[in-house]
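Every protein chain but one is kept in place in this view of the complex.
Presenting chain A:
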């Protein structure tokens, strides 16, 4: 947790980069620039980025971009990626259609 919870720290202002248009989260089509901007808006954790931009909330549930987002945050905050927690894991672990999720087999033993 360490320094990343210190929201008063100055990480400098957002400076656009040449490759900001590259897509990082393919499922939700979130670009590198959007994620970097969000970090400068104060989103310092993978969970916050998820809720703010939906990066990692699509079909693959962050399986592809999870590490990429984490590395972007680490770079902007000047910390080692291992110091950042990954996104919370919760059920359903894979995308499930609502009609299936609602079709719960309830048997009492």
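The rule we apply is simple: a contact is a pair of C-beta atoms (placed from the backbone, for glycine too) under 8 Å apart; a residue touches a chain by one contact, two chains touch by 3 or more; residues count from 1.
Quick note on the criterion: contacts and distances are computed from a predicted model.
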Chain not displayed: protein name in its UniProt record ("Hydrogen cyanide synthase subunit HcnB", "histidine kinase", "4Fe-4S ferredoxin" or "Peroxidase-related enzyme"): "Hydrogen cyanide synthase subunit HcnB"
Missing-chain contacts mapped onto chain A: 19, 22-24, 26, 32, 63-68, 81-82, 86, 89-94, 96, 99-101, 103-109
